[in-house]
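Only one protein chain is missing; all other protein chains are in place.
The chains carry the letters A and B, assigned in the order they are written, with residues numbered from 1 in each.
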Amino acid sequence: MAFHVEYLKLNLSKKSIVPMHSSIKKLLIVDDSKVSRMLIRTHILARRPEWMIFETACGEDAIKFVDNELPDYCTMDINMPGISGTDAAERILSKYPSIKIVVFSANIQEVHQNRARSLGSILVAKPVTEKSIALALNYFTDSE
Amino acid sequence: MNAMDTRRFDIEDIFNAINIGLIVVDTDSKVLLWNDWIAKHSNIKETDALDRQLEDVFSEPVSPPFLTALNNTLVHRLPVVLSTALHRSPLPLYNAYEANQPKTRMYQSITITPIQSQLNESCCLIQVADSSTSMKREKILRSHSEILKKEAVTDSLTGICNRRFFDAHYEIAVAEAKRQKHPLSIFMIDIDFFKLYNDHYGHIAGDNIIKQIANTLKSQLSRATDVIARYGGEEFVLIMPHLPREAAEQFAEKLRSAVFNLAIPHVKSHSFNQVTVSIGLCSGIPENDNNPLNKADTALYQAKQNGRNQYICLPLGENFEQ
């Protein structure tokens, strides 16, 4: 919770210097594991150093964050304390269908793949590696 | 010179004589070894299998969990087991290939272990055992061990628990009552003037009395937690957890009258002319230095002194007035 507020402040101050209509995209990482967030952040920044990266540790915080900041993209873990990542993704997408969400999970059983697809999202298998990040980035920037 | 060169037989002969299936595949799951056992049960010759993808060798599909397991071993280099219980028959192998016999698909137990080729490639050894034989063996072993287990704790004359079982159970029951501070009741039950009965009616009749009384006592029990055992000769012991003193005394009386009401003649019994029992009971919450069994024995001695065919109850610990 604490770090969420911290990042929020940090990035709000950054926001003021970001010009409108730029290629600078905002990505929200939702994962209860700090290590996992670090991993995603590191891999994304290696490929897209200009992006702004935000983090929250649970679905509830993610929903609040999206209301305030409206990111372009989001990576979502499934198993987190509180509501599940898929439920959070569903709520976010029903309100903001333009956001592209990738569900990152080690659990890639068909049920979860189908669920992600039905939400208008995709499921990418953990662990977070260059390969899985490439899949996520392709999905984010596919139609653009 | 290495061990291989000095060996006076061909290792291939071993592979082919061995009574399990052996397949070796390389990283691309191409077959490198296909022993006679596999050839026999798949009806596919070694020459038709070598250098082909394992999945493609068989004319029927291989189960997806098998392929996942094989792939996992190739990637992660960790051994994998596939049990009969969960897979039955992952590979299309059959038990009989005789002309006029129906083919039955073999139940298999499979082990996949990573091995390294001489060129340092990661390969896998797949061992296949026909599990129908091991299933039968397990069944036999299990029933044997159950019989042995039962024999070890049962008194052969009466069919109730033996002293050995009681001693083990007693320790646990007393420790538990101490820990949970719940009342425990222990009954020592002895057939009155049994020696005289034996001398007069003979040993076979004596044994029958012991059996009959064991059955009668046992039939009074209704809780699964109560244990009655033959303690020795004509003496029985009964342990009942969670039974306060008042209920225990009523139960002792129930036991005494059940035996009395059998009305078995005993002309040498000094007082009653029939078979009776004396019962020593101790009841209460056991404390550290208590020995409930000794106390029950003391109570039994008092019941005998008091004229037999009765119970005497001695309290155990301080909180006996439950």
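Here is the rule we use: contacts are C-beta pairs under 8 Å (C-beta built on N, C-alpha and C of every residue); 3 or more make two chains touch, one makes a residue touch a chain.
The rule we apply is simple: contacts and distances are computed from a predicted model.
*Asks:* Can you match the unshown chain of the complex to its UniProt protein name from these: "Xanthine dehydrogenase family protein molybdopterin-binding subunit", "TonB-dependent receptor plug domain-containing protein", "Cytochrome c oxidase subunit 1" or "Chemotaxis protein CheC"?
*Replies:* This omitted chain is identified in its UniProt record as "Chemotaxis protein CheC".
*Asks:* Would you mind spotting which of A:S36, A:T56, A:T86 or A:S121 touches the chain that isn't drawn?
*Replies:* Residue touching the absent chain, from the options given: A:S36.
*Asks:* Would you indicate which residue among B:R7, B:K45, B:R77 or B:R164 is in contact with the undisplayed chain?
*Replies:* B:R77
*Asks:* Could I get the residues of subunit B that touch the absent chain, sorted low to high?
*Replies:* 64-65, 68-69, 72, 75-87, 109, 111, 113-114, 131, 135, 138-139, 142
*Asks:* Identify the residues of subunit A touching the omitted chain, counting contacts across the whole complex.
*Replies:* Where subunit A meets the chain not shown: residues 33-36, 38-39, 42, 79, 105-109, 111, 126-127.
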